[in-house]
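Let's look at subunit A:
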Amino acid sequence: MSSSPSVSQTRPRRVALFVTCLVDLFRPSVGFAAIKLLEDAGCAVEVPPLQVCCGQPAYNSGDRATTRAIAAQVIDAFEGFEAVVAPSGSCGGMLAHHYPGLFDDDPAMKARAEDLARRSHELVSFLVDVLGVNSVAARFDGAVTYHDSCSGLRELGVKQQPRRLLSSVKGLELKEMATPEVCCGFGGTFCVKYPEISNAMVGEKSADIARSGADTLLAGDLGCLMNMAGKLQRQGSPVRVRHVAEVLADMAGLAAVGEPETKR
Partner candidate 1 sequence: MQSTAHDFKHNVGEALADANLQDSLAKLKVGFSERRRQAAERLPEFEALRDAARDIKNHALANLDFYLEEFERKVVALGGHVHWAPTAADARRIIADLCRSVGAKTVAKSKSMVSEEIALNEHLEALGIAPIETDLGEYIIQLRHEPPSHIIAPAVHLTKDQVADTFLEHHKALGFSKRLTERNDLVAEARHVLREKFLKADVGLTGANFLVAETGSSMLVTNEGNADLSNTMPRMHIVLASIEKVIPTLEDAAVLLRVLARSATGQESSSYTTLNTGPKRRDDLDGPSQYHVVILDNGRSSVLGTKMQDMLRCIRCGACMNHCPVYGAIGGHAYGWVYPGPIGAVLTPQLIGVEEAGNLPNASTFCGRCESVCPVRIPLPGLMRHWREREFEHHLTPRTVRQGLAIWGYAARRPRLYRRLTGFANRLLALFGRATGRYRALPLAGAWTRFRDFPAPPSGGTFHAQWARHGGARTRP
Partner candidate 2 sequence: MSENARSQILNGIRRALHRGELSGASRQAAEARLARPPAGPAVARARLPQAEQVTLFCQWAEANNATVGRVAAADVAGEVAAYLARNNLPAEAAMAPSPQLDTYNWAGQPMLSLRRGAARGSDQVSITGAFAGIAETGTLVMASGPDHPVTLNLLPDTHVVVLREADIVGGYEEVWARLRQRYGKDCMPRTVNTITGPSRTGDIEQTIELGAHGPRRMHIVIVRE
């Protein structure tokens, strides 16, 4: 992959932010952190207004028709941008891997879906693998453990990139948990359709986090983070939960996931 941004690029790369429905509704700071990171790396970021969701809830429930309709909307909204970047491995994976297969019977749409797929990325892997970012100007005093969200890891190869950037954050110590690659039990609608199984899985994850000795949990997907934060807080754990983009963008002063805003 490229080792540094192209010096000859005279205008900033035109990048569209795919906000994701969870970030929009539950934690907008993740979107702002993503924009800051992209701008610091030399991109001009726009936020297409007609975006809502990547369509996973419908897709994973077997409702192909609704998924196609939403995908068509996304394809339209993100036409013309050099890159489409999401602070989420699962949404990034949906666009990059699953959209083309939705249009096997429609060659024109399939071609557009494939074009979008080629331009779609998860945030941290975009920064490191495409833009060649090696370090960030951020400070975070504390011990952090990182959970590898499943789609990002297995569909998009997001593993080393967040760790690389976190290692450049001043004051931050990374303490790996024993099984960072095991699913946290969120799985979209799974966590409410099979709550007991989901609870067993997030309980294991919570124990693993506790054993790591870290005081902060990071990951790249807000669904996973809300699931794990909710469990940790129900258990009375002192571990605080943030999106990795917020720490990398030096925005860790905000209230953590599930904390009241007055707490610092």
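Structural remarks
We take it that contacts are C-beta pairs under 8 Å (C-beta built on N, C-alpha and C of every residue); 3 or more make two chains touch, one makes a residue touch a chain; residues count from 1.
For anyone wondering why these and not others, all candidates are chains of the complex that A comes from, given by their letters.
Quantities reported herein were computed from a predicted structural model and do not represent experimental measurements.
The candidate touching subunit A in this complex, chosen from 1 or 2, is 1.
Listing the residues of subunit A that touch candidate 1 in their complex gives 19, 21, 23-29, 31-32, 35-36, 39, 45-47, 49-53, 55, 57-64, 66, 69-70, 73, 150-151, 154-155, 181-183, 185-202, 204, 226-227, 229-231, 233-234, 251, 254-255, 257-261, 263.
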